[in-house]
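Every protein chain but one is kept in place in this view of the complex.
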Amino acid sequence: MWTWFYKLASPPYVYAAAAALAPWFLGLAAITVGYGLVDGLVYAPPDYQQGDAFRIIYVHAPSAWLSLFAYTSMALAGAIALVWRIKMGHAVAAASAPIGASFTVLALVTGSLWGRPMWGTYWAWDPRLTSELILLFLYVGVMSLRSAFEDPSRGDRAAALLGIVGLVNVPIIHYSVTWWNSLHQGATVAKLGKPPMPGSMLWPLLSMLLGFMLFYGAVLCMRLRGEVLNRERQAKWVREAIKS
Amino acid sequence: MNMAADGLSVEKVHVWRGDRHVLRGVSLSLGPRQLLHVSGPNGTGKTTLLRVVCGLLRPEQGQVSWRGHSISSARSEYQATLAYASHEPALKGDLTALENLRFAVGLKRRVTADELRSALQRTGVAACADLPARVLSAGQRRRVAMARVLAMSASLWLLDEPFTNLDAAGSDVMSSLLQSHVAGGGSALVVAHHELTVECDMRRMELA
Amino acid sequence: MNMAADGLSVEKVHVWRGDRHVLRGVSLSLGPRQLLHVSGPNGTGKTTLLRVVCGLLRPEQGQVSWRGHSISSARSEYQATLAYASHEPALKGDLTALENLRFAVGLKRRVTADELRSALQRTGVAACADLPARVLSAGQRRRVAMARVLAMSASLWLLDEPFTNLDAAGSDVMSSLLQSHVAGGGSALVVAHHELTVECDMRRMELA
Amino acid sequence: MRVGAFEAFGLVVRRELCLSFRRPDQLLQPLVFFLIVTTLFPLGLSLQLSLLRDMAPGVLWVAALLSSLLSLDSLFKSDADDGTLEQLALCGQGLTVIVVAKTFAHWLVTGAALVLVSPVVGTALGIPGAAFATMLLSLGLGTLTLSWLGAIGAGLTVGLKRGNVLLSLIVLPLAMPLLIFGAGATDRAISGTSAVGALYFLAALCVFTCTLAPFAATVALRITLE
Partner (left out) sequence: MRVGAFEAFGLVVRRELCLSFRRPDQLLQPLVFFLIVTTLFPLGLSLQLSLLRDMAPGVLWVAALLSSLLSLDSLFKSDADDGTLEQLALCGQGLTVIVVAKTFAHWLVTGAALVLVSPVVGTALGIPGAAFATMLLSLGLGTLTLSWLGAIGAGLTVGLKRGNVLLSLIVLPLAMPLLIFGAGATDRAISGTSAVGALYFLAALCVFTCTLAPFAATVALRITLE
């Protein structure tokens, strides 16, 4: 069982698997995002309060969710690598961080664009907004800590530890709307019971979410390949792979 | 491949630093009443080897064991029996020589100020005991570091170029300290570039 | 009391450090094609003397002059002709060995990268030219520091224990560099604890 | 004779205090920094005194945070630079004891000291005496938590040059909840409403950090020591 696990995490296997998965992820992402965009931006009815401005949700909410999801996967990959000394975990974490940071930026930008018509300001020091900004700082911290070390393996482990410690911020972001009374919208989609959103608005949103996740998977696979190649540049299999 | 059950054994240790494969399968063993003199050209990994033996650096491959146990499994017992002197004397400039010793040695075993003073005396820096380490000369600092090793009464000494900065008298003191340590049942791993004049069971290892 | 008009002369220099009267009226003179080997027990003020000669430390009494002028009156001319190597190698860990040299030597005279590489070559660390200084071993760093002295093509070398951390081959290189420097008309003030094997007009001074 | 963990803890704390008291001027520095930052603000605000009272808790907390943070940078760094950290790591006591002792000593000379002078600053900023108990308690809990968060950050950045800025980058985001609840508690105490909820939260945060951070900081230090 364990040997199987370790074999699964061996660099050549990861490299090959990432190469095989990436096109699938990318293709599926294109389909789901395509459906979500068309249905969400064209067919879904305008909101009775916000008119067409609400359509930003189709980019904002998925990218905000993904910013949390990518952080959590990065921290978990780092934790696995730290505890079981599986080097590929660090590669996954390193590949994940910039993608997550980009989603965070996207969430911040779309959020503040949305905030302008909704709240009359691009930015407010609201708990949800602030904690999302902190998430961006954490991403930046993890990335710069990793690169600050001369020795990559130490940088990996240091970044993994910081990632784990920073995980406390994720529930704070998620529950900030309930813990503090906030400007920001409460949980709309994931609420138990009947979602307060009509299906015609909800389905494109869920499709966009799925699409963003697939897209994340695709980019992760592509970045992971580069990461693995760079890390294993001394190894025989890499030289052979490059030659052939 | 004997697991020197009563001493130190290093087996096929490999270490990479950056892209360099610094230690390529180094093995050694060291028992009580033995001294191992490690030498070799600059940059061949002597300091790296010493840090691996201390447990400060985990080798990518290979194993270091002490009295039959891997040093990472019995870390604190192992550390209690070793004394390491690195390239730098590792003194706090703001503390006096004596205080430096008290806080470093005090964590390993209970010592009195008199014991510490007599260690400083033996390495010839008793006069500097109450000066802050910051003002000491390079050689005086090295002697204080040596006194720290002495006062720890450890059975395994790991010394990185202990003769550095010492004058002729200091070198003689250092040699005789090594000799009496080994004669008293201790082991010593000494990195040095020149010949050692210590009368004991001394072997030599050349890294290349 | 000759004012060695063509070289260095130190006259009755007194220095106190804290309560200690470290240098008590030290005098020396050093002309071209001469090497002065300063030795003495640890803590007798050799490093202090070297810092006084550099001008980094102003003596409480006494005078240091170069080619007949007091070094504080002709500071920048004096500094342009000297090269000092202290106890530490004085390298920036983040810069490569070559960059370290470029920025240090470049302030003294115009040099090309090739000259610097050949200096590194002569001290045997050409292979480390493009490694950051931080990863170098103690001996490699010392060799880079020596290459810096070499590349400055200064006429006065002030070296504080230049043989520290060097392996046997490194010591030989160091001696032959000293020899050719002195043979080429330079002067050198060298602090070292052991005998120097340099064939030239060498005098010895013992501090006590 | 082997030395027990408690004895070792005491010895390391004594060592740290001894090092601090060897330079009394430096001992006072975080305090004076705290005082200066709290006076800078009123200046930067061009003396709009009406504003001052409203923002007093915020200023107090931000100053406390920054002044702890500034001194945190040297928590392990000076020991790492002169090689004494290696000696500590090899002392046979386990790194956790050392880390706990050093962090605790750091809190004593910065956090605790800062709590002691805060009434002076509070008075100057116009915080009413009735709110002092809450202010002191929240600052005490907050600075202790911060020292622990800082120990993780300091452990992670110890080998790096100019690590101090990276340290703030790492620690400040983690310290944000502290700031929100700490300033919130003081704010409520000033306006006379109950600050118990925020204080409980701060206490919980403190206990949580104090139990987990020592291990995280030890791991961090071990990673960077190699």
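Labels for the chains are A, B, C and D, by order of writing; each one numbers its residues from 1.
Just so we're on the same page, a residue touches a chain if its C-beta (ideal position, glycine included) is under 8 Å from a C-beta of that chain, and two chains touch if they have at least 3 such contacts.
These figures come from a predicted structure and were not determined experimentally.
Chemist: Among C:107, C:127, C:169 or C:183, which one touches the chain that has been omitted from the display?
Modeler: Within the whole complex, the residue contacting the unshown chain is C:107.
Chemist: What residue numbers in chain A mark contact with the hidden partner chain?
Modeler: 121-127, 130, 133, 137, 140, 143-144, 147-148
Chemist: Extract the touching residues of chain D with respect to the undisplayed chain.
Modeler: Counting only chain D, the missing chain is touched by 23, 25-26, 29-30, 32-33, 36-37, 40-41, 43-46, 48, 51, 54-55, 57-59, 61-62, 65-66, 70-71, 73-74, 78, 81, 160-162, 164-166, 168-169, 172-173, 176, 179-180, 183-184, 187.
Chemist: By the contact definition given up top, give the residues of chain C that touch the hidden chain.
Modeler: Counting only chain C, the missing chain is touched by 54-58, 75-80, 82, 84, 86, 88-95, 99, 103-104, 106-110, 148.
What we mean here is this: only the chains that are shown with their structure count from here on.
Chemist: Going by the touch criterion at the top, tell me which pair is linked by more C-beta contacts: B-D or A-D.
Modeler: Between the chain pairs B-D and A-D, B-D carries more contacts.
Chemist: Once you find the CA centre of chain B and the CA centre of chain D, what distance in Å lies between them?
Modeler: 37
Chemist: Just the number, please: Cα centre separation of chain A and chain D in whole Å.
Modeler: Their C-alpha centroids are separated by 33 Å.
Chemist: Let me have the rounded angstrom distance from the C-alpha centre of chain A over to the C-alpha centre of chain B, please.
Modeler: Measuring from centre to centre gives 49 Å for this pair.
Chemist: Touching at least two other chains at once: which residues of chain B meet that condition?
Modeler: Expected reply: 17-18, 87.
Chemist: Which residues of chain A are in contact with two or more other chains?
Modeler: Residue numbers touching two or more other chains: 150-151.
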